[in-house]
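All remarks here apply to the structure that follows.
Missing here: one protein chain of the complex. Every other protein chain is in place.
The block that comes next holds subunit A.
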């Protein structure tokens, strides 16, 4: 509860700071301080210090999982703002407002990590999405940014409509918006089969709509254009923290539904959910990885890579056990940190194609070295956080008997992904060229990015150093 209210209040404070503070550079310092405060407040909440005592009538449920994810999301945003704050200033004239919108997105993230009714799920997703539509179109004079905003907005509200239909059908079947409920409890005169049919249809619609939000294939088609068109700094935010939040919402919903029916997840409401998720995973991995191979621009490659990474995160939805939940948190942290680093370096580059990175190791050895670590982590090479993240995901599937082929598919596509990540490394180290950056990087940026790379290696060697906070 602390984090939800504080993030909204921080947004309002930021808004007023744009009235009273003239200097543009101050905004990112204010934002960083507020994010630090937000993180402290959330950690305090984890340890039982509540600032607000509000009876939510069971609409929100706060648990260790949600708190821990909030901390990861807020800490990632803090790192994001510290690293790329200068680039946010360059997007347009309304610097403070961009930070305001980021705070409001965080408010949506914190609601999504703690919702207990479908109403709060809906509100959380909307609070998360609407500021993002604006951020996508922040570069008002740029046609690509316009197109991205329009596409993102139309697809986003379309998927909201589908989700609402899903919620309504579930409500019709169960008579309540609580996520923990069985259809059997609330049969009212109609034959039971009608209700389970309504509920299955509702859940499938919800699956489609959240599939849109986390860009799982075949609902991914908006992703490349939107990620490519929107300003690089906001792509970074969209592809990392927001996407991870979508997965948290996804796993909470399906975890609750699997619990509610009191049986194995594949038996609930008569639909073979395991198979549905398996199809979703395979198509997402296939489309994401194969298309990423053919891209010429690093920004677009990262868009497809984010689809491919979403495929890996979907493994957690498939297996829905404790390893999967732990793994999803680790994956969210590993993926967010690595992608934030790659995007932070990318927005400094003049040319976003692979050729633009040629010879970066000679001109900017620090950036090239850290970028290599981030790329290795995304590819899942041992000694980086990405390795254990992928390991946990595959291990969770191993615990579900009869789906060994899915693990093999995962490993094969992880191998495919190595190709396009290594293309960037190859360009940086083994090709001659004049990689140019738009402006001289500051010492602070270098220190920040080295710390970020250090974190990724730390989680790669000792994943428990992150996960022990989950249990402490």
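By definition in this document, a residue touches a chain if its C-beta (ideal position, glycine included) is under 8 Å from a C-beta of that chain, and two chains touch if they have at least 3 such contacts; residues count from 1.
One rule holds in what follows: contacts and distances are computed from a predicted model.
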Write down which listed name, "Formate dehydrogenase subunit alpha", "Putative spermidine/putrescine transport system permease protein", "NADH-quinone oxidoreductase subunit K" or "Oxaloacetate decarboxylase beta subunit", is the UniProt protein name of the chain that is not shown. "NADH-quinone oxidoreductase subunit K"
Which of A:96, A:149, A:393 or A:467 touches the missing chain? It is A:149
May I ask which residue of A:1, A:36, A:61 or A:164 touches the chain that does not appear here? A:164
Touching the left-out chain: which of A:123, A:204, A:366 or A:383? A:123
Subunit A residues touching the chain left out here are 119, 122-123, 126, 130, 133-134, 137, 140-141, 143-144, 146-147, 149-151, 153-154, 157-158, 160-162, 164-165, 167-168, 171-172, 175-177, 188-189
